[in-house]
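So the structure is just underneath, and the comments pick up after that.
One protein chain omitted, others in place.
Chain IDs A and B follow the sequence of writing; residue 1 opens each chain.
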Amino acid sequence: CGFAPAYEKGGLTEGLFGTVRAADPDSKEAFAYVQRIEERLGRPERRLYDLDYTITTNSIGVGITSDNRTTRYNLEGRISYTLRNAAGEHLVTGTVQSFTAFSATGSTVAMLAAEEDARVRLMRILADQTVSRLMAELAVLYKQGRITAPVSAR
Amino acid sequence: QEQAAMVTDELQVTSGDDRLVAQGHVEILYQGYRLTATSVTYDRSDDSLVIAGPLSLTSADGSTVILASQAELSADMTQGILTSARIVLDQQLQMAAGSLSRIGGRYSAMNNVVASSCQICAAHPTPLWEIRARRVIHDEAAQMIWFDQAQFRIGGVPVFYIPRLRLPDAKQSRVSGFLAPSMRSTSLLGTGLKLPYFLTLGDDRDLTITPYLSTKRSQTVELRYRQAFRTGAIELEGALTSDDLTDHSRRGWFRGRGSFELPDDFRLAFNVIATSDNAYLLDYGYSDRDRLDSRVELSRVRRNGFFSLRLVSFQSLRDEDDNDTLPSLVTDMTFHRRFSLGPLGGMGGLRIQTHSHLRTSASPLDPDAPLGDGISDGRDVSRLSARVDWRRSFISDLGLETTLLGEAQFDVYRLHQDAAFEGSYTRATAAAGVELRWPLLKASSNGVAHVLEPVIQIVGALDDKSGIPNEDSVLVEFDEASLWNLDRFPGADAIEQSSRANIGLSWTRYDPAGWSSILTIGKVLRKHDRDGFGLASGLGGLNSDWLAAASFNFASGFTATTRAVIGEDLELTKGEMRLSLSQGRLFLASSALWAVADPSENRYQDSRELTFDAAWKVNPSLTTKAEGRYDFDGKRGTIAGLGIEYRNECVVVDLSLSRRLTTSDSVNPTTNFGLSVDLIGFGNGKTAGPARRCY
Partner (left out) sequence: AAQEASISFGLLSQDTSLPVNIKADSFSVNNADGSAQFSGNVLVGQGPMRLATSELRVEYAPDSRAIRKLIATGGVTLASGKDAAESHEADYTIDSGLVVMKGDVLLSQGPSVLSGDKLTINLKNGSGVMSGGVSTTFVPGGN
């Protein structure tokens, strides 16, 4: 059915593991995003690609009851990313977006912990989406012969 | 001295009387000023230019253009008289006058002036609004315009008269003076007027004072103070009110925000907010939040670690919340470090965290048990936690990614003022697992690509026999991230202890030209359940509910993200959706929520709500807006609003009508009507709309 393992020997994106360096984080959200990118693509021992990103988040009250209580918050997140090769050429640019949610009905301490966790989960979801999109977009570039696939170091 | 350049069709030189006569398409450039005219006579003996028009004199940056029929200027064009002149400032504000005198290359003084930034058509010459004045002086350097005996007219009808009026020109962004007034009328406060006055205190500080008086005996003064420092900035705002809506004689609110860059990458940020009573922020339209959290945080984030020392205090505005029995002051410190593990390979993390929260009440009992939240009124908690985690991935030739992962946590708790749980507790737990991930890829040269990714995780965890009461981990969420967390409890009080298998499959379709989507399904399978997750989380029971999440975005500007947690009997436990469409002249954002009630989350009714927020550009100048929020349980809208914004080349009119139907002991339903009119051409930062066409 046309599918092939992304990381198989000689595969299209075999060389993506261990070669992507995400830009240094400057906020807790960015720290969680970079951590998940490195969990999924390994630490960049052999740095071939640079991943730049800008993060925007927005918290919106939902589930407002008739006695004016906000029972839940949606945390919208959007990350625009750019993958550049060693020469600095832009290979891939794109945007991923999603939202997570947290309840605001427990005690203030429960709400605070739920909000912090929702922020980290949002960044991990967007990081996973970024990895899938990088695989897809790089595979198209290799298929179109516009870039050559680096061989994995394994 | 500096040379002036002149270009002309013909130049006549006559000796003796020392004159140059330039005829035809004359252009003179000098110190950035550009003069164009039909003919110019330069008389060098008295260093003057006699100019026959139509002529135009334009400043270097084009922000001041003077048109006239004829003029007599000094050779350096800084001094002189232009007759039947029209001055255009920043392509917006036009002032026509019988004569205009240029003084010192800086001032333009005019008599019998008509000033307006509105389109003036030959067919109907009276502009939408105009200011007629006996005398006007424009100071290019100070970017100010002074009007003497000014008369403001709308559609040619005199509306009011001001002996002396001073307005900023369109380049002026920082000058003391009145800002545009706005009208706000609500069913609670009656019709009111806000007239802000902006006061600059040097380049780095300013103060805005806004009196707000309304018919139903409510007097308010709003204040906003801003100050910029070399390493940061602060903004303090608030308001003081006396009205007879409540028995409080003085009502008001305060908010202080700011952040500073400290040496060695440290940052200090604070956001402190407080209000006098539960309904104030809503009555006066400052905020609709029902819980205020004030934070002061010292933090540093670097590639391999972050440090955060934070103080958070809460003020709940909900009637049923008693601020004495809610944790009102939280102090926590987090030190997190990530590192490679050298010979062992993979990566590890260390997180050390201290946390404490206090309740002002000292009572060790929970008087409203069993209905209460099961926490004694006065309980104070302090905690020290240390957690290490480790993961290492191996990739086989077939592309199967096998990841070993594990984490261990050690906690020490001390609880006070709690009859049931007074004392200290320690806990040491750990969880370990293996994750098999096999990403499959299909890409075609026409740009469409698919990623199919099955993932299986087998996790084992130790029991938590510490008996630590769970207070901060009651609000659990099941989504594409928590599906793979080793500990799905958001806080530290509870730790996930059931061994389980997590299965998941995600399919990503990517097509830059058409539409892209990501679908994810997942489920948690357990041999026995020792965690007792809440009903609404969908993670409870032996096996969890099904998680299904999808996000779509179309190149045409439509994006939607939806997530559902579905019980094994196909009953919807929780469903949420957010969608937004921005296409041509329509912008629409909508959200939906469906969640079953869950006592463990202190939520005793189902939550079912639909919201929408739409804006439609009827034509380039007119935008209509509508927003609504419908609560299915209450069977009525909780918030509804309409708005119109009309923006043309010389005026911005913003009209808004909103109805809030939420009622509680302190909050009653209100209808708000707001109107603000702002003239374009005075003060910068206002974007003009498209000019109307002349018919």
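Note that a contact is a pair of C-beta atoms (placed from the backbone, for glycine too) under 8 Å apart; a residue touches a chain by one contact, two chains touch by 3 or more.
Model, not experiment: these values are computed from the prediction.
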| item | value |
| --- | --- |
| Displayed partners of the chain not shown (whole complex) | B |
| Chain not shown: contacting residue from B:75, B:162, B:180 or B:434 | B:75 |
| Interface with the unshown chain - residue positions in chain B | 1-16, 18-20, 22, 30, 42, 44-45, 47, 74-77 |
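Everything that follows uses one rule, which is that only the chains that are shown with their structure count from here on.
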| item | value |
| --- | --- |
| Gap in Å, rounded to a whole number, between the CA centres of chain B and chain A | 23 |
| Residue ranges of chain B in contact with chain A within the complex | 282, 288-291, 293, 299, 301-303, 306, 308, 312, 314, 316, 318-319, 326-328, 330, 336, 338, 340, 347, 349, 357, 373, 375, 381, 391, 393, 395, 397-401, 438-445, 447-453, 471-475, 477, 479-482, 485, 490-492, 506, 508, 510, 516, 518, 536, 551, 553, 559, 561, 576, 578, 591, 593, 595, 601-603, 605, 607, 609, 611, 629, 631, 633-634, 636, 638-639, 661-664, 667 |
| Residue numbers on chain A that touch chain B, as the complex places them | 1-9, 11-14, 17, 24-28, 30-31, 34-35, 38-39, 42-43, 60-72, 74, 76, 97-114, 116-118, 120-122, 124-125, 128-129, 132-133, 135-137, 139-140, 142-144, 152, 154 |
